[in-house]
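Only a single protein chain was left out; the remaining protein chains are all shown in position.
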Amino acid sequence: MSGTIQDTSVEAIRTWLVGRIAFYLQRSAEEIDADAPLVEIGLDSVYAMTLSGDVEERFDLEVEPTMAWDHPTVNALAGYLHGLLGSRG
Amino acid sequence: MRYPAFALAEHLDHGLGDPRDPARPASFARCVALDSREEFPAEICAELDRLGLPRFYVPAEYGGELRSYEELLHAVRILARRDLTVAIGHGKTYLGAVSAWVGATPEQARRVGAEVLAGSVISLALTEREHGSDLLAGEVSAVPTGDGYRVDGEKWLINNASRGDLVCVLARTEPAGGTRGFSLLLVDKRRLAPGTFRCLPKERTHGVRGADISGIAFTGAEVPAEALLGATGAGPEIVLKSVQLTRTMCAAMSLGLADQALRLVLDFATGHRLYDRPLVDLPHANRTLTEAYVDLLIGEATSVLTARGIHATPGELSVTSAVAKYLVPTMMDRTIPRLGQVLGARALLTEDHADGLFQKIERDHRIVGIFDGNTLVNLNTLVNQFPGLVRGYRRGVVDPGLVDTVELARPLPDFDRSRLALLSRTGCSVVQHLPAAVAEVLELVDAGIAPPALAVQAETLAGLVDGLHERMAAYRPQPRQVPAEAFGMAGEYALAFAAAACLHLWLRNRHWLSDGPTAPLWADARWLRACLHRLIGQLRPATATGSGSDDGEDYDRLLPDLRAQHHEGRLFSLLPARLAEAGAQHSESPSRLAEPAPQASESPARSAGTAAQLSEVAR
Partner (left out) sequence: MTVDTAPVPGTAPALGSEPDLEAYLGDPHDPANPVGYPAVLAADERGELLAEGERALDGYGLNAEFVPRALGGRFDRADRLAQVLRAVFRRDTTLGVGYGVTTFIAATPVWTSGTAEQRRWMADLLLRHGKASAGYNELAHGTDFGRAALQARLDGDHFVVTGRKEMVGNLSRADAVTLFARTDDRLGSRSHSHLLLDMAALPAAHRRHLRRYHTAGVRGVLLGGLEFTDCPVPADAVVGDLGSAMETVLRAFQVTRGVLPGMAVGIVDTQLRTVLRFALDRRLYGMPVAELPHARATLVDGFLDLLISDCLATVVARALHVLPEQTSVYSAAVKYLVPKLLQEAAHRLSVVLGARSYLRDGPYAIFQKNLRDLLAATLTHASAAVCQATIIPQLPRLAQQGWRSSPPPPPALFRLADPLPPLDFAGLGLSARGMDSLTATLREYLAGPGNDPAVARLCGLFTAELDRLAEVCAELPPRDRTVIAGRRSFDLTDRYATVLAAAACLGVWWHNQDDPFLRDTPWLLAALSRLAGRLGLDPGAAPDGLERHLFIELLERHEENRGFDLVNRHLAG
């Protein structure tokens, strides 16, 4: 993972997020429901914070560690990140 | 397939009944309550008398039924598993009498035997206020009076000194003391003139709070000549031989307590949920459980071989009993608190969770490493024998009795006290036969009979034990100022013994134990690999990060076995033993125990409610 910015479309962010979450949970990407609360699919509060680290590295973007608490599904997160990245231009 | 040495233990356990049934006198609930009231478990001890336990303290030749120390080992284990206060409160009579089995004339021994069979309580008084491990510093004196002795002085911290009918006292018979200056007197308190002795108040202790830990002070107490056990001046020698038997039994106490601790934590880990799954499914937690299980198996292998050695290789007991008394309590002193970490705050509760039993086990267990020869005394015994152990290892000396020691299906010869020795002339055959066992393992691996991983472990072990003996050889014995490193090496030697014991046990018993309830443990050398993994890990300094690619799968493979023994109400053991918790002895139907443990995370309301119910029933 490097800081280089890739595709920042909602779709691309979502795919990437699903990949990370599938990685942590050792499931296949197809099993991750993008509308399910992360806690319900097994990513508890402290662990959800790791996602913010991944985001910071992937997109070279500083986010709150609690980002996934406030945007607790993949789709919500993808939308949120897309907004941030878009506004950055 | 049966393992007959468990018969006595099963008889006692089933005789006392399901300990989870609070209505039983020997229930966990009652034992915890007695402990908190600091009350002696008299009713349970009386029950053990009724179940005939005293007969098993007396060797058959002196009128009792003690034929197998292996059997006694498991009996002590099963009692300690229920309640250590009971085990030592009752078992103390064996300790009080053992000097007679080891050092008295046969006629005297039969007399002592008759006392035990009649239910007399006998205690052993070595320790004094100012003198513990240093037996030859004792100040209690016995001065010959013509027709007996006059005893003066105080013995203190003595189990059952107040309740006891007789006290076996180590007393100074030569004012100058020395190794031939002390003798053993079996003092019959019932026959002492009033005013010549006084029992000291019960000490308040950290654990075993109900036990009668007190003392006795003599002031001109006249005892008859026949109170002398063995020859004048033979006291230290008899004591040092006797403790070879009793220290082996102490290891059993640790096994029993740790077994119960593991059961309690497994109960909790199965029912309690965290992060949406049972605690037992969190890998870190279940690893702690399998490690404790492995510790128990290692402790069992060590203790069983030591106990069988009492019959088969008694000349080596000075080494093996020190190993067992050091290793097993020390290991469990670490294992039990680690289990407590999984139990979390509940480990502290004295009433609310599982009868408040865990905290009691944790407190009780700490005494096992202290009494009857503490950790350092036992390690020192090993240090003193380094030269002989190194010699024996280099020459590959193996006592012919080793075969009987390690093959559990073989009948044991009768115990022969004349073969006990203060120092082993043959070193320690279990360790000295390790290279041969390693070679045999390698052949089995080559032949495709044993898993290849075992070969690596066996060779690693052989290398470590070789290296240890080299370091032991370089040690120059020092009489008192024993350096800390020497104690370290003695500790490693004990681990080496345990590893060798595991190897021999597996090699010599894997055929007949390949069926029956514990068969899965034996398949694929599963238990052996985990035990060796653990022992090698302790023998070898911790390895640097990243060097071991292995994730401890050896432990994970044991989880199903552990859980099966738990569900089926069996002892955590290499061998099949059914506990009273499993229900009536002869109904083989696993009944309710086959059901999974309660799945719902316990609500405090329920536990409090249950506790209330329990105490109601108890009343």
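By written order: A and B. Residues from 1 in each chain.
The rule is simple: a contact is a pair of C-beta atoms (placed from the backbone, for glycine too) under 8 Å apart; a residue touches a chain by one contact, two chains touch by 3 or more.
Note that the coordinates shown come from a computational prediction; the quantities given were computed from them, not determined experimentally.
Enquirer: Name every shown chain in contact with the chain that has been left out of the document.
Expert: Looking at the complete complex, the unshown chain comes into contact with A, B.
Enquirer: Considering the complete complex, identify which of B:Gln359, B:Gln385, B:Asn509 or B:Gln565 is in touch with the unshown chain.
Expert: B:Gln359
Enquirer: Which listed residue, B:Pro22, B:Gly132 or B:Gly256, touches the chain dropped from view?
Expert: The missing chain is touched by B:Gly132.
Enquirer: Kindly note down the residues of chain B that lie in touch with the hidden chain.
Expert: Counting only chain B, the missing chain is touched by 127, 130, 132-134, 137, 157, 203-207, 272-277, 281-285, 287, 333-334, 337, 340-342, 344-352, 356, 359-360, 362-363, 366-367, 369-371, 374-376, 480-484, 487, 541-546, 551-552, 601-604, 607-608.
Enquirer: In the whole complex, what residues of chain A lie against the chain that is missing from view?
Expert: Counting over the whole complex, chain A touches the hidden chain at residues 23-26, 37-40, 42-50, 52-53, 56-57, 64-66, 68-70, 72.
By definition in this document, only the chains that are shown with their structure count from here on.
Enquirer: Indicate the whole-number Å distance between the mean C-alpha point of chain A and the mean C-alpha point of chain B.
Expert: Distance between chain centres, rounded to whole Å: 55 Å.
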